[in-house]
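A single protein chain has been removed from this complex, and every other one stays in its place.
All chains are identified by letter, namely A, B and C, in their written order; residue positions are counted from 1 within each chain.
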Amino acid sequence: MLLKALREEVLEANLELVRRGLVLYTFGNVSGVDREQGLVVIKPSGVDYDKLKPEHMAVTDLNGKVVEGSLRPSSDLDTHTLLYREFEQIGAVVHTHSEFATSFAQAGLSIPALGTTHADYFYGPVPVTAPLTDDAIGGRYVHETGVAIVSCFRGDAETPAIDPLAVPACLVNGHAPFVWGKTAHDAAHNAVVLEAVARMAYRTLTLKADTLCVSQALLDRHYFRKHGSAATYGQK
Amino acid sequence: MLLKALREEVLEANLELVRRGLVLYTFGNVSGVDREQGLVVIKPSGVDYDKLKPEHMAVTDLNGKVVEGSLRPSSDLDTHTLLYREFEQIGAVVHTHSEFATSFAQAGLSIPALGTTHADYFYGPVPVTAPLTDDAIGGRYVHETGVAIVSCFRGDAETPAIDPLAVPACLVNGHAPFVWGKTAHDAAHNAVVLEAVARMAYRTLTLKADTLCVSQALLDRHYFRKHGSAATYGQK
Amino acid sequence: MLLKALREEVLEANLELVRRGLVLYTFGNVSGVDREQGLVVIKPSGVDYDKLKPEHMAVTDLNGKVVEGSLRPSSDLDTHTLLYREFEQIGAVVHTHSEFATSFAQAGLSIPALGTTHADYFYGPVPVTAPLTDDAIGGRYVHETGVAIVSCFRGDAETPAIDPLAVPACLVNGHAPFVWGKTAHDAAHNAVVLEAVARMAYRTLTLKADTLCVSQALLDRHYFRKHGSAATYGQK
Partner (left out) sequence: MLLKALREEVLEANLELVRRGLVLYTFGNVSGVDREQGLVVIKPSGVDYDKLKPEHMAVTDLNGKVVEGSLRPSSDLDTHTLLYREFEQIGAVVHTHSEFATSFAQAGLSIPALGTTHADYFYGPVPVTAPLTDDAIGGRYVHETGVAIVSCFRGDAETPAIDPLAVPACLVNGHAPFVWGKTAHDAAHNAVVLEAVARMAYRTLTLKADTLCVSQALLDRHYFRKHGSAATYGQK
């Protein structure tokens, strides 16, 4: 069996989503990538979480071609593989329909950086994609979902680029969040924190609709407290 | 004992409502129909869920006449039987007062299709009935509740008809949701997802009151991903 | 030991509040009355729920004089005893600071009858008292809290009286709900349903601020479905 350790890590990250209340029934999925072998391990489509075992995971190449496993991979596979091809530093992708992050996605709103909880994890607003065009939806829809995410991070003449490791999440307009990280554990952790941050942003904005983002100074202070070579949080 | 397997399936669906937090005390009920025999199995009225056994279920004909069972059937029986008579493709009906779906019903608002979670299960808005007239309330009230639901789906000169299998739920104005499906398992599953969809719609609309529905293209894409002959979700 | 069965019933009702998430730490209290002996059994003040035993309950007369028990009775005792003296049909009183009912009390708003869940239990809006005057607060405050509740139900030249058995709850302005019933079990059940009804009313009003009450016909239909000689809900 290929990639035994990665299968176990991906399974464990899937189960973390269940424990934290981020998924209902078979919603949601986690994948991880082995960059050396160019292989992706991903949850199979529509299988109950309490029956999932490492051997049920599907293994595909970076273009989504199944190389091992008898179960059909998650229907969101083509979004995952596109993200792996485009964001070379990431090691895992998580997709959920967690309640509050999804509600921002449905409203077509990014999640602004309203406090230090956000700044500890996301170095700026969590962006929302443009709505997909009818052509994109009618074409290679799951692939196009990834394209929309990547466009958000590439930026353009008017919008600055975003570093996908500094803001490891994106809301797909009218759909739900995709989240990533260096490992499956980190990606699931980021998905859980994104939901907590979305809950607080929802409460904050329904209390005071015109709440401003935290200052750049505070965003810097908190983000770099937990990230980069000068990080001071946790044990060395 | 008639219909042993259906009794067990209906009981299990009732218990799923408890596990998912959709019912309080003895609120809520599930029924299932055996189309060949023309018989309905339904939860008894006002019995605690933790004491329910298959033999407690009431069995009636399609006009609500009890044919087996010593316990009085759910007080909502006449709504269930009307739905079975009018919607010939359905196999089970669920009624709950789940918090968020009921809140839309109380506000007299349908649940718009604001995202793909909705589109995966409901091919268009989940409609709300007109308020029942005083005559309907003073007459065969439980039957009239079913009539109001059916009217919503039949449509009229101004409102297009809705396929009850494509939108397997309806909010009764000032009351709460009725949900259905091909089996008791499916109907309970749909009721749980309806509540999740209602939660997200509530969050979305309180964040941004004028949020628009998803495009027809996105509704089509997601609905037919999980339904019909071209469905791609889950295992074959 | 006096009133052993009533002590157990009152203890059990106190624990039901814990199980249903209505109380935090030592908040909340339940009492029951023995009308023949003119004695009240009430939770002691500030004792942890997980240590409560029947013998810890305080027993007082209808004027709040302790007749058995070494622990000080709940600090809300004088509200309970006033309600027993004034509402002769009731057998038990519950007080909680449950989140949603308390929020209506803090906002100084009654809970309107927005749906059938409400109508099944409360035959009209759950009223909120007038704010207590400084004199009342500075005087026999706990007693005056009961006076404010009773005033709500007695009505006056402009406001019709309310039958305390038909609407077995009242919100004390700026404080929290008091709820009652024929037995401690019923009073706790009513307190749990009041919180569920308050949650739904909160969701409904934040979705659509001008939602109207259900019609008198619907209120009648549902209330009398569960109450009075013509009730049809549950087993005979």
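Observations
In this section, contacts are C-beta pairs under 8 Å (C-beta built on N, C-alpha and C of every residue); 3 or more make two chains touch, one makes a residue touch a chain.
Because the structure is predicted, anything quoted here is derived from the model rather than measured.
The chain we do not see here touches A, C in the full complex.
Among the residues A:26, A:116, A:151 or A:183, only A:116 touches the chain that is left out of the figure. Residues of subunit A in contact with the chain left out of this view: 114-117, 189, 192-193, 196, 199-201, 203-204, 206-208, 211, 214-215, 217-218, 221, 225, 232-236. Within subunit C, the residues in touch with the undisplayed chain are 24-27, 44-47, 71-72, 75, 97, 99-100, 102-109, 131-132, 134, 137-138, 141, 174-176, 202, 205-206.
Keep in mind that, in the parts below, only the chains that are shown with their structure count from here on.
Taken together, the touching pairs link the chains end to end in a line with two free ends.
Of all residue numbers that take part in the contact between subunit B and subunit C, under half occur on both sides, making this a different-residue interface.
Ranked by how close its mean Cα position lies to the mean of all protein Cα atoms, the top chain is B. Placing every chain at the mean of its C-alpha atoms, the farthest one from subunit C is found to be A. Here the CA centre of subunit A is 47 Å from the CA centre of subunit C.
Separation between the centroids of subunit B and subunit C, computed from CA atoms only, is 33 Å. Contacts with at least two other chains are made by no residue of subunit A.
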